[in-house]
Structures are given as C-alpha cells and as structure tokens.
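Below: one structure, written as structure tokens.
Note that this is a trimmed complex: some chains were dropped, and none of the rest were shifted.
We call the chains A and B, going by the order they appear; numbering starts again at 1 in every chain.
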Amino acid sequence: MTEIKGWSRPDMARRLAADIPEGWAVNLGIGLPTLVANHVPLDREVIFHSENGVLGVGPAPAPGQEDPWMINAGKQLITLRPGASLMGQADSFAVIRGRHLDLAVLGGYQVATNGDFANWSTGRAGEAPAVGGAMDLGAGAKQVWVLMEHVAKDGAAKLVESCSYPLTARGSVTRVYTDLAVVDVTPSGFLLRECAPGVSRADVQAVTGAPLA
Amino acid sequence: MIDKFVPSVEAALDGIGDGASLMIGGFGTVGQPDILVDGLIARGLRGLVVIANNAGGDFGGLPKLIEQGAIAKVICSYPRATGKTAFDALLAAGKIELEIVPQGTLAERIRAAGVGVPAFYTPTAAGTALAMGKETRMINGQESVLEYALDADFALVQAWEADRWGNLTYRGTGRNFNPIMAAAARVTIATAHHARPLGALDPEHVMTPGLFVQRVFVAGSAP
C-alpha cells in the first residue's frame, strides 16, 4: 500500500474551522481540536467555550501579557475576548449538559457508523483512564464533530462498523474531519462529503472500516 | 456580528402564539419583565401555560393577562394576593389549572431543565399533599420525592444591564428566578435597563451568559 498524503494537521483544523458559522458556541477538545481556533478569524464571532469555566476564549496571550489565572481546559494560558464570561464548574457544565453548545470538536480513537465514538480510554490494563469532560461533551453538545487522523498509527481503521474501544458516548457524532476526508455520519452510515486534494474516494474507502456512501 | 438587540417589544415577543409555555421572572414586583408582559396582553393570546413564582399576585401585568383569559395553566409556588383576584375566581370556576410547587423545588426544577438534569430527588414535600401521586424513594434514610425538570418555550426575564451578545447582569433582589429561567427556555427574551457595549461587562460578574439569551430589548436607549 502506498502512503497517501492528505491534509496536514493545520490543514485539517482549517478545513473544519471553515464550517463553523458565526454565532455558534463551540467547545474545542484538548490537542488537535484546539488548533481550530487559530483558523476562525476574530471578526467571525464564534464563542469558544472551555469547560474549566470560560465562554469567549480569545487568542493566546502575547509574550509578557500572560495572566496565570486564565487557562483553558488543556491548561494553556489564554486571553478573553470582549463579551466573555467566567463561571464555576457546575455552571460551565450546565452549558455543555444543558444542550447550549452548538458544537463540540473532539479528538477520537474510533467513530462508528451509528455515531458512537471512543476517545477516552484504550481499555489497556495498568493505564489510569482519564475521562475529563469528554462524556459530558459527547452526550450534551447539540453536534459532535470528531477531528482525527483517518487511520491509527498501527494502520487500523478508525472509522469503523462498531467501536472496539470503550465508548465515550453513543450516537452523537454527526461528522468526522480527517487528514484524508470529510465524512458525515448519517442514519444510513458514513457519507463521504469531500476528499483532501490528491486523495480519491477509493483511497479513502480502502482505509475506512465501513462502507462510504 | 452577533447582535441580539431588538428594536421593539413586538420584535422581542415574535413567535409567541396560543398554547405557548412561558416562564416569567421576578419575585414580587422586583425583577419582573413588566414591559414584556404588557406586550403579551396586546397579542390577545389563548391557552398559555405560565410558570412564574407569584402568578396569582396583584402586581404587574400578569393579573391583566389572567383576566383576559389568556392563561390555561399556572405553575407557581405562591398564587396569593392581598385581596381576591381574577385568578381566584377563574380557579374556583375551574377555568384555570393550577400546579402548585414548593418554591425551592420550582427553582430546582427550572434549573434542572437548563443544566440537562432530566429529574432529581428532593426531601422537600415528602409526606405532604404536594407529593401525592409522586414517586418517592428512601435515600440515606430520608424519603425523597422524584421531581422532573421544568422547561418552557419562552422565558421573559428582567435584567439590569445587557450587551449585544446577550450577556446579562441583574440588580439587588431582582436576580431571583431570572438566571435559571434564561437557561431553561428554548427562546429567552430579556428586557434590560441599560445597554452596554460589548466588553463593558466584567467577565467575572456576568450573571447570565449571552449563550442563554436570544433577544434583548432595552427600552428608550440605544446600544
């Protein structure tokens, strides 16, 4: 099998960011999803939520402007944008669990054709599992988009018929953005919406663990 | 640009039709969105379900809405005025339905809707007439009543300050039911005393994040 080269990680974040409309409230998971914010211009008003208690996360602080009291859920220093608000944990998770978030963008180990996904535990013994807010986001956001590599490091498909890793939430993923493609999760399964430049439908299907409509 | 300010009461109340469920903030006369309730009267509605702590009170526009026959059901804790009201007459005549809920249970049920808790247990009202027919269970040796989240199509809230994202502050004891109602309704309509530029409200002191608010009407002042 030849190596297929699709979008870079910044490209993936940029591609997803293009689909976020003005006015949405969006939570970005730790890691790759956090990069999405860099690709939403400040004049397109998207309200980024961080589950440690921020609505209206702004760009990273300029050197010398850091406030050690202002961090995001990934423990990175942040700024607030005008219109931001701060809150405690119960209120911050009320935003998530009360279905007030338009979108959560999360990393993933696996996404299944029925919208189930797994992103919190490999289930391996001897590894402390760490769930954080993933299950709350998975169950509570109006939409969940997963942003991940199309294929695992060991070559295994990550878009699958059914998840083998412990689930984060059932039936909640509506779209997956990978290095190779944009795939909708529909009532009838995966629907290929777009391939990365230079990547064919056959290329994507070859590394996907379920049929692509 | 997100801009939730609307130019008129009519625009604020757009879409509220017969049979809608409405939460109305306020405790006594403080923190009641009077200008919005008055606007409702002009709409000549029928079959409304109103969730408001003092729904039978004799202050603000609610009594007029009741007299008008717009309300089919009231969910509240304290439907009592200093004298007899139109509410008492309609209730006695069986023309209005009343669901009476302990004030703290009412607050917690409304909060639950806003935070995604579909049901919870509470010791309040266990063994009383207000728990009749409700499921109970013993938890830590205490009989607790199962109560369900209470949501609504619309919430009408009264704020002190607002910005164009819909961030709100409240003043004094005017906070009361307003923040929990703002989070519990599908469409939340706020009236505020003061419009503020975006960024003027201290992020630590925003009491209702704009996320919970769809429309803001500020009487007699431009943002």
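In this text, a contact is a pair of C-beta atoms (placed from the backbone, for glycine too) under 8 Å apart; a residue touches a chain by one contact, two chains touch by 3 or more.
Since we're looking at a predicted model, the values are computed, not measured.
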item: Chain copy counts across the complete structure file, not just the copies drawn; value: A x2, B x2
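The working rule: only the chains that are shown with their structure count from here on.
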item: Subunit A and subunit B, separation of their C-alpha mean positions in angstrom; value: 35
item: Subunit A-facing residues of subunit B, complex; value: 1-2, 113-117, 163-165, 167, 183, 198-199, 201, 203-204, 206, 209-212
item: Subunit B-facing residues of subunit A, complex; value: 22-23, 25, 45, 47, 55-56, 80, 82-87, 90, 93-100, 140
